[in-house]
Each structure stands twice: as C-alpha cells, then as structure tokens.
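After the structure tokens below, expect a handful of questions from me.
For this depiction, one protein chain was excluded, whereas all remaining protein chains were kept in their positions.
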Amino acid sequence: MKRVTKVVSSDSRVGVYICHCGGNISDHVDVNAVCEKISNLDGVRTAKTNSFMCSDPGQEMIIEDLRSGEIDRVVVASCAPSLHEATFRNALSRAGVNPYLYEHANIREQVSWVHHGEAATLKAERLIAAAVAKARLLKPLDPIRIEAKRHATIIGGGIAGLKAAKDLSSRGIEVVLIEKSPFLGGWTAMLDTLAPTGEKAADLVSSLAREVLEHPLVTIHSCSQVTGFEGSVGSFRLEVQKGPSDSGVPPVKDRGIFIPFRGYLPEEDEQPCKAFVVETGVIVIATGFKPYHPKNGEYGFAEFEEVVTLPRFIRMLAERDAGEGPLSIGGKEIKNIAMIHCVGSRHIPGIHEEDESGKLNEHCSRNCCSATLHAARLVRDRFPGTHVFEFYRDIRTYGRFQEDLYSKASESNVIFLRFEPESPPVVSRNPRADGSSLKVAVNDTLTFGERVEVPADLVVLSVGMQPSDVSDLIEMMKLPVGADGFLQEIHPKLRPVELSVAGIVLAGTCQAPMDTGEASAAGSAAAVKASAILAKGYVELDPFIAEVDLEKCRGNGECVKACLRQGALYLKDFDLHGEKVRKAQVDPVLCTGCGACVAVCPENAVDIRGWTISQYEAMVEAIARES
Amino acid sequence: MLATQKAGKILILATESCAYPGANAVGQAHSSYPENVFILRTRAPVLFPERFYIECFEKGISGIIIMSCGVECPYHGAYEVLARRIDRVFEMMRKRGLDPTRLRLTAICTVCTRAFLKEVQQMNEIVTKLGPPAAERTDTPPAEAS
Partner (left out) sequence: MNAEKSTMQIFKFDAIVIGGGIAGLQSSLDLADQGFKVAVVERDATIGGKMIRLSKVFPTLDCSSCITTPKMAAAAHHENITIFTFCELESIERNTDNHFVVRITQKPRYVDQDKCIGCRKCEYVCPIYLPDSEQGGFSARKAIYVPFSNAVPQIALRDPENCLLCGKCEKVCPTRAVDFFQEPEEFIVESRAAILATGFEMMPLEKNVQYGSGQIPDVITALQMERLLAPHGPYNRVLRPSDGMEPESVAFIQCAGSRDKSLGLSYCSRVCCMYSIKQAMLLSGALPLADITVYYMDIRAYGKGYEQFFQNSAAMGVQFVKGKVAFLNGSDGGKVKLRYESQEKDGGVQTAEHDLVVLSLGLLPGWNPDGKCGVSPASDGFISTVLPKSAPALTDMEGLFVAGAASGPKDIVDTIVEAGAAAMEASNYLGRTGRS
C-alpha cells in the first residue's frame, strides 16, 4: 500500500484514493507512480492506494482521514461510477462529511481495460488530476426537500378515478374526488355486460362507488369542475366550482342507487352552486374519453333511423324485455344486423375526411372489436332468427380470453366481411320492398374482392374513443397533449402514468383508449405513484439544479427565455439598498437541472449545482496540461 | 500506435444516461481505442455555452465529440437547443480559422459500443491529420468558401 502525505496551505484538502482493483487496474496502470505524481498536485493533502477501495478496509481508510480532519473532500479513482460512486458517497456520510464533496475518476472501464502500458498510466494520471481539479471546487449540497400534504385530488369519477380513490383512501390518504356530472361510473355505466367476462357493468360500478362513498377519508364533489390551479408537487391549490349541472340532476328519491345507463348517483346534501378551494399534495387526472359521434351521412348515420351507434344498440338490447319474440325496430322484426367496425378510428390521411377542426382519429380504439363481437354473440344467443354481419378491417381481440369471443362468434354463424380502408362499406336504402329496409355493399377481401351486398334491418356503427375536451385543465395545469389529442405521459413505455409536471399523474382513458380492466389497473398504477409521493410527508429531489449568483445576475431574462421547463426560472424584483433590482430566481421543484439556462447567461451568473462550468473548465485544463 | 500517441487530445462530453455508460460498455468489452481520448460525464451537454468549446480548443484540446442521448434525451427539447448551439459554434470556429470537423455532435446509446469506437476512430484520424489547433488558428477570418 502506497501512502504519500504532505502539508500544504489550501482552502480545500483533497484526499485521493487509487484502487488496484486486484490487478484489473494495477496490471496496466502504474498505480504507485500515479499516486506519487498526484500527491504533488495543488490542493492534494494525501494520496493512497489500496488493492480494493470498495472493500471495508478501503472505505475505512477514507473515513479515518476525513474524521481526523486531514482532508475535507475525496477523489476515488477506480471502476465506473455506476458501480461504486454511491458506495463512496455513503462512506463520506458515515464520516460525517457532506456526500457531495466527492468526485469519481473512472480508471478501469475508461483506462486500464482499454489502454495498456505507459499510455494507460499517463491517461489515468490526467483523469485523476481532472477529478482533483473539480473536487477542489466542490461545494456541499443538500437534497431538496419539499413538504407534501397527505391529500390527493382525483379529477373524474369514472372507473379509473374511482379505483384510484379507493386505493389512495385505503392507504390512509385523504381524497377529494371531483366529478363534472351528477353521476359516478363514467362510460362503464353506459354498458350492460362487459366483454369478455360477461359481468354486469352496473354491479361493478355500484360496488366500487359504494366502497369509495363509504370511506371516511373520501369526499366526493359531483357536478363540480376545477376552475383554478396553482402550486406544485406537495402543495397544489385548486379552485372548484360546484354546479349548476347541465345534465339534469335526478330527483332526490333516486339517490344512493345506480341508474341504468346514467351511473351511480351519490347520496348527498343539496348544496347547489358554490365555489371552494382544495389544498392537495397530488392530483390524479382521470377525465376519461368521449365516444366518436358519426358525421351526418357517415354510413347512413342520421340519414336512416335504422343506423345506430354501438352504445345505443347495447342499450336497445339491454332494455328489451327478455324472452318475448324477435328483436324489432319500429315494430318491424330485425332479421339482419350489419355491424361496421372502426367508425371514427384508424383514420388514414388522404383516405378519410378530417373533421371541422382538421383532425383525424388515426388511433385504434382498442375496445370496439371485443365489444362488437360480444354484442353480436348476445344477439345470436338471444335471437337465433337474427343474422349478424360484421364488416371489419382487422379483428383485434388481443386481450386475455378475447380471442374466444371471436371464435365463438364465428361458431354461432356471425358472418365476417373484410374491407380495405380505401373502399369502405356503403349503406343505402334497399329498393326491394319485400326485404330489409337497408343494404350494405362492400368489396369483401375474404372472397377476393367480390362485391357483396348484405340486407340490413339495422346497421350498428362501432364508434371509437376520442379524447374528451379538457382544454381548460390542459391550459391551467400545462398538461402535455400527444399528436392523437390524448394526454401525454412522460414516457409511453416505462413511465405510463406520470406526467412531466411533477405531482400530477394520469389514470385511464384520458391518456388512450382502454377497457374497464385496463382502466382499473391504470387507476391503481396512478394511485401507487401518488402514494409514493405522499409516503414520507415530504418529497426529496436531487440537489443538481440551477442556481443564480445574485451578485452577477443583471436580470436580462435570457435564462428565463432559454428554460425548457416553464416556470422553473423567473424574474423577481428585489429591494437592494433602497433600489429596485430584477434578478432571476429558480423554482427548485420545477427545475430539472438540464442547464439550458447556463449556456445563455452573458454574465455567467447561472450554474448547475455540482456540475458548474468552472468545474468543467478546471477539468479541461487539467486534461489539456502536458504531464 | 505511435501516430495516435502523438495526436492531440480528444475530449468527449458524454451524457450520464446514455453515452457515458456506452463508453463503459466499450471498457467491459476490452475493446481498445486511442489513449488521447478523455471522457467527461455530463447531465446534458446543453449546459455548455458556445465559448466553452472555443476555449477548449484554446487550451489545446484538438477535437471534441459531444455524445448525447439524441432522441432519448431525458430533458425534453434539450437536444434541439443543443443542435442549434453547435451550429453557432461551427460558425465561430470557421471565423477563427478552426476546422469545424474538430467538433462533432452525435448520439450514443448505452450499448452502442461499435458506434462509439467508430466516432473515436474518425475523430482521431481528423486530429492526427489536422495537428494541434494552435497551428491552425488565425486571427483573421479566412475567405468565405463559395
């Protein structure tokens, strides 16, 4: 073990520890020669080597030197920082020294494993010298700690919102649920039975709603909307306006029950039209979707009364009394039903027509295939005299047990016709007085493009899911929106329920089409993120954020313009010796520490803590210097 | 190897989430590359002002490769800002008579070991050919190339 100690007068007293890594480094780098040279650098108090710095004796060596006061900051030259930077920072903490007074030199992965001989030794020495140069300029840092109110607000009372409310209240977190309509249950309440399990939507909504309503930690505000928003993770402030409701509140006698095809109506005091404030730690956005409304004339919609949407048809089926004769419309028996898939979904630019706002729904709505097959099956089971024809592009029964719906529909003689988006089915009046009132014509690719005409007494359009209009929330909370119009999570693969705005999470179909089970899972996934934020009562963030030197700052606002996170930097007026001055300020909660501001300040008044430009300059100088 | 030892120093600014682990993966594979390459870890290279690059050349660094995360950048919008800044640095380099090929912006992922080696090799050829930046620098801008 090599030890070189000397006495110098310097503000910072760096200890340098060079690892042999059992030959992994020392076989290629002359560790002792490097140690000797490094010990002569300005600011270095001691330089030592050890065969394994990560071992307990290696760490003890550092702790001893720190405790004795001989050194006040540390450089370890060893393997990649991803392996042991945390180990050595912990050693500093154990010695009672701020863990950020530490710099790592990577002389294994980036020296001894890629270079050999004299050159490896020289490069290791340069890299350690650079680390020393940075270490001399390090300042103690503390993680940013933000108090978090143990309170969550959920916007939207559909399945995802209810599920999140249930989960968070079970964790002992106070919950406020804000729902625009008088009802709970969202669009799930508009269904009869769910595909593919066949369970009753009413039962699912009712039991979930009751559980939430009965929980002492949950407060539900129906007929309410968020009208104001401020604050950041841990302490948001929401202004809420209750009533008046535009969807008509049913009479009081109907309260505390599920009203079919409307939802669960909470039992609550009449408190019409009031404004109030909610102070909360996290926000769950669960604002749902809206079904596509076909254009006039689209597949005969609004042109022929026998053309209906799938939700309308589901209700027709459910409301028809069981076991009495054939299925009928306007007193006429329905012998043939044509179901057309992908209405308002999977639009292709150049083929489909944009709506008034110039938008296309290019996305797949994910649920319609299963929902349509499920409805077709019900028809075939209950009304064997009614034939079902499905016009589709691809059958997307991707989910668990959904493929069974498809095969069972085939087995029960549902007829499938496949069309290309360029030549969609055409719905028109059937001129033959004796048959069905409508006919649907299509070039069926399953019979090699043959023109097929199908008689139809009823045409059902499988309408897709579209983003609901939450432009007010998007505006207020600066929520990111994707190209498809749905709210955009921070990473579509790995962080699907988090938003780039800290403390706000997404749940359910406000983000993308989902079925009931998927929306439940999303509600829980959003809740677990919210619960983690609120778990400790405070949120701890990395200390590596922007810092403004108020001495240097002249308030020109360049940094504010360059900031990539709106609100993370702002200008503030100060009173300095009776004079009003304007300086830049950092919001430590919003700042991500990217450094976009650092590069643009003409005064060099902004820096990222722990990664300052002067530290980099010192490192470059040390590297450029000839050994 | 003699030629590479004589070549000027190359600085790599490598992002901590992609390129820096990528460089470590090269080490784990024990692939060799010229020793005149020095890698500094950054959170996001958008941090560095234009003058930082120029000053690196003034300090004697012969070539710089910015190894970013590219489209995988964890800081939304930072890569685009960086790319525009580097265009301005190229302009400043031309005005100072510095060959702009001494600076390069690229994206390297955590497992892009071959891309890393290729970038380093190419830059090494450039700095070997060009020599140290001091020899090149002129105070009068060169005539605009047409």
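Per-chain numbering from 1; labels A and B assigned in written order.
Simple rule for what comes next: a residue touches a chain if its C-beta (ideal position, glycine included) is under 8 Å from a C-beta of that chain, and two chains touch if they have at least 3 such contacts.
Keep in mind that what you see is a predicted model, and the values were worked out from it rather than measured.
Among A:Arg145, A:Lys332 or A:His491, choose the residue that contacts the chain missing from this document, as touch is defined above.
Counting the whole complex, the residue in contact with the absent chain is A:His491.
If I consider the whole complex, including the chain that's not displayed, which of A:Glu60, A:Glu362, A:Asp549 or A:Asp587 touches that chain?
In the full complex, the listed residue that touches the missing chain is A:Glu362.
Using the touch definition up top, pick the residue from A:Cys273, A:Ala302, A:Val426 or A:Leu446 that touches the left-out chain.
From the options A:Cys273, A:Ala302, A:Val426 or A:Leu446, the contact with the absent chain belongs to A:Leu446.
Out of A:Gly43, A:Gly256, A:Gly399 or A:Gly435, point to the residue that touches the absent chain in the complete complex.
Only one of A:Gly43, A:Gly256, A:Gly399 or A:Gly435 touches the chain omitted from view, namely A:Gly399.
Taking the full complex into account, find the residue in A:Thr197, A:Ser471 or A:Ser614 that is in contact with the omitted chain.
From the options A:Thr197, A:Ser471 or A:Ser614, the contact with the absent chain belongs to A:Thr197.
Could you list which residues of chain A touch the chain missing from the display?
21-24, 51-52, 54, 79, 82-83, 86, 159, 163, 167, 170-172, 194, 197, 199, 204, 207-208, 345-346, 348, 362-364, 366, 394-404, 407, 418, 445-446, 448-449, 482-484, 486, 491-497, 511-513, 516-518, 520-529, 531-532, 535-536
For chain B, which residues reach the chain that was dropped from this view?
17-18, 21, 25, 28-30, 69, 71-72, 109-115
Operating definition for what follows: only the chains that are shown with their structure count from here on.
Starting from the mean Cα coordinates of chain A and chain B, work out the distance between those two points in Å.
The separation of the two C-alpha centroids amounts to 34 Å.
For the complex, which residues does chain A have touching chain B?
80-82, 106, 108-110, 113-116, 119-120, 122-123, 126-127, 130, 500, 544, 562, 564, 592-596, 598-601, 608, 611, 613, 616-617, 619-621, 623-624
Can you list the chain B residues touching chain A in their complex?
Per the touch definition, chain B meets chain A at residues 1, 5, 9, 11, 21, 23-24, 26-28, 30-33, 35, 38-44, 46-50, 52, 55-56, 59-61, 75-78, 81, 85.
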